[in-house]
Structure formats: structure tokens, C-alpha cells
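Sharing a structure with you now.
Of the protein chains in this complex, all but one are displayed in their positions.
Chain nomenclature is as follows: A, B and C, assigned in order of appearance, with residue numbering initiated at 1 for each chain independently.
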Amino acid sequence: MKADLGEVENLVALRDALREFSRARDWHHYHSPKNLAMAMIVEAGELVEHFQWLTPEQSASLPPEKLAEVKDEVADVLIYLVELADVLNIDLLCAAREKMQKNAIKYPAS
Amino acid sequence: MKADLGEVENLVALRDALREFSRARDWHHYHSPKNLAMAMIVEAGELVEHFQWLTPEQSASLPPEKLAEVKDEVADVLIYLVELADVLNIDLLCAAREKMQKNAIKYPAS
Amino acid sequence: MKADLGEVENLVALRDALREFSRARDWHHYHSPKNLAMAMIVEAGELVEHFQWLTPEQSASLPPEKLAEVKDEVADVLIYLVELADVLNIDLLCAAREKMQKNAIKYPAS
Partner (left out) sequence: MKADLGEVENLVALRDALREFSRARDWHHYHSPKNLAMAMIVEAGELVEHFQWLTPEQSASLPPEKLAEVKDEVADVLIYLVELADVLNIDLLCAAREKMQKNAIKYPAS
């Protein structure tokens, strides 16, 4: 990769690094929103797999090697989510802000 | 919400706003990693639903009202992913950088 | 529906009823394996949603109205799974038998 990943310090930089990564591998023609949404939920499933037989308490105190695997899966979900938002021209943080405003109305704090 | 959502300009600020949101509603005791991983994949499913009967081409040219719905679902996945990473003490951008470095080795550009 | 659903007493009869249901609505051209797999996981997500904030114990003693909703979601997953297996010419029970034989070797009983 030409991009210096050390410079990936925010979602926009991550998006740009992912664009370059896909372009360098000619993966763009696979990256329809439909396909990226599928890839994202597949990674979500791999993340869920780590927790399926754990008690809620166990899930909160993972051993280090398991946590490292979970970290990789969390990253995969984020990567596909950023790529999906990119092809749809959605600003992820803007979307999250707007959703939180809706949630604040839907679920008022007591 | 006390937090000014206009200030949510990066993932750390989003995490902080979500912490405050959950604390104000006393939702913390529901937020085990196990439960948050489930909530995340449920939202991922709602996102996938928008694309299930579309051709790849149709998925890339959503009408505005559909795109607005997809934006909300994308936000929901991000929100739960940030909350999950938070309770696991995972730095999302760090995780993404490390995963991209592994991917660069696994899938070398031609 | 022409088919008498009361006669749907096994998976083959369910498959046949679903074939007729789709044919009568001209839905066949949507039913690629790719699309049906997506529809199936979307329904799986709706099923998971019912359990996401429950303790394992609560999930085992659902109130009747919640159980009725869960029953509908379980049915939706089965329906899409049967339709997916059908378009792939997979015999579901045969597949399950073969998988259980592999599992019996992989996980020997103590």
C-alpha cells in the first residue's frame, strides 16, 4: 500500500485508505452496495460467533487471545461499513448524529 | 441530551455521546458485549433487508427516500459497533489499521 | 392458494406449497440463491432481535404474545431456508443427516 496507515486517524482517512486498497486490487466492480452489505453482515456473524456460548458476564472478560480475535472481527465490520457508506455517499458520522437525535426524541431520558 | 451532537465530529466524540446517552437512560446493565453484538447484527440485518431483492445495479442507485432509510440503518450498525468496541476497550481505528495491514499482506496488490 | 395447507405435513410438502405460492405471484425471478440467502439472514436477524436484551433465563420463558411473534420469525427463517435449498437442489433432511454424521466424528461423546 502506498498509503501510510499510521495516518489513518479518522473515518475519512480510513475511507480513503480503503478506496486505494480496493483500487490497487481492482476490487471495485465487486463493491456494489448489495455485496458490501452482505460482506458486512457476514463479518458481523463472525463477531457474534465469539459470544454465542458465553454468559453475558464471560463476554465482558475475554481472555487476551480471544479479545485479539474479536478486535479483528470488529475491524472487519467497520471496514465494510465504511466501504458501504462510501459507495452510497453516506457520511457515517453525520448519519450517526442524525440517528442519535431521533433516538433522543424516541427515548427521552427520565 | 446534554451533549451537543454538533460536536460529534469523530469516533471518540461519538463514543462519549453514546456513553452519556446510555447513562442518562440507565441502559448500561443491558450493554454486555454479548448483547451489543446481537443488537449490532440485528441492525445489520435491517440494513441488508433494503438490498435483498435488488439487482446489484439497483442497489447502487437507490431513490432518495430509500437512501434515507438506509442511512438510518447504517447509523444503527455504527452506533452499536462503537458501543461494543467501547465496552471491550477496543480502539476502532487502531483495530481497522491493524486489520488493513494484515489484509495488505494476505492480499498483495498485483 | 390452491394448495390445502393442512396437507403440509413435511418438508417436501412445504417446499411444494412454497413453489406454488411463488409461482402464483410471479416471484421466481427474484429467487436467486443469493437473494434467498439474504432474505433468510434478514429473518434470522428479526428472530435474534427478540432475544437481544433478555437474559438467557428470560429467553427461555417468553410471555405468550412474545412467543407468538417468535414463532412467526422462526417460520420465516424456515420458509426461506426451504426455498433456498429448493433452488439449489439440496435435500434439507439429507443435508442435516450428513452434517450430524460429521459432527458425531468431530465432537465424540465422552
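In the analysis below, a contact is a pair of C-beta atoms (placed from the backbone, for glycine too) under 8 Å apart; a residue touches a chain by one contact, two chains touch by 3 or more.
None of these values were measured; they are calculated from a predicted model.
Put simply, the hidden chain is in touch with A, B, C once you look at the whole complex. Where chain B meets the omitted chain, the residues involved are 38, 41, 45, 55-56. In the full complex, chain A contacts the hidden chain through residues 30, 35, 38-39, 41-42, 44-46, 48-49, 51-53. Residues 1, 5-6, 8-11, 14, 17-18, 21, 24-26, 32-35, 37-38, 40-41, 44-45, 47-48, 50-51, 54-57, 59-60, 62, 67, 70-72, 74-79, 81-82, 84-85, 87-88, 90, 92-93, 95-104, 107, 109-110 are the ones on chain C that touch the missing chain.
One rule holds for everything that comes next: only the chains that are shown with their structure count from here on.
If you average the CA atoms of chain B and of chain C, the two centres end up 28 Å from each other. Within chain B, the positions touching two or more other chains are listed as 35, 38, 41, 44-45, 48, 51.
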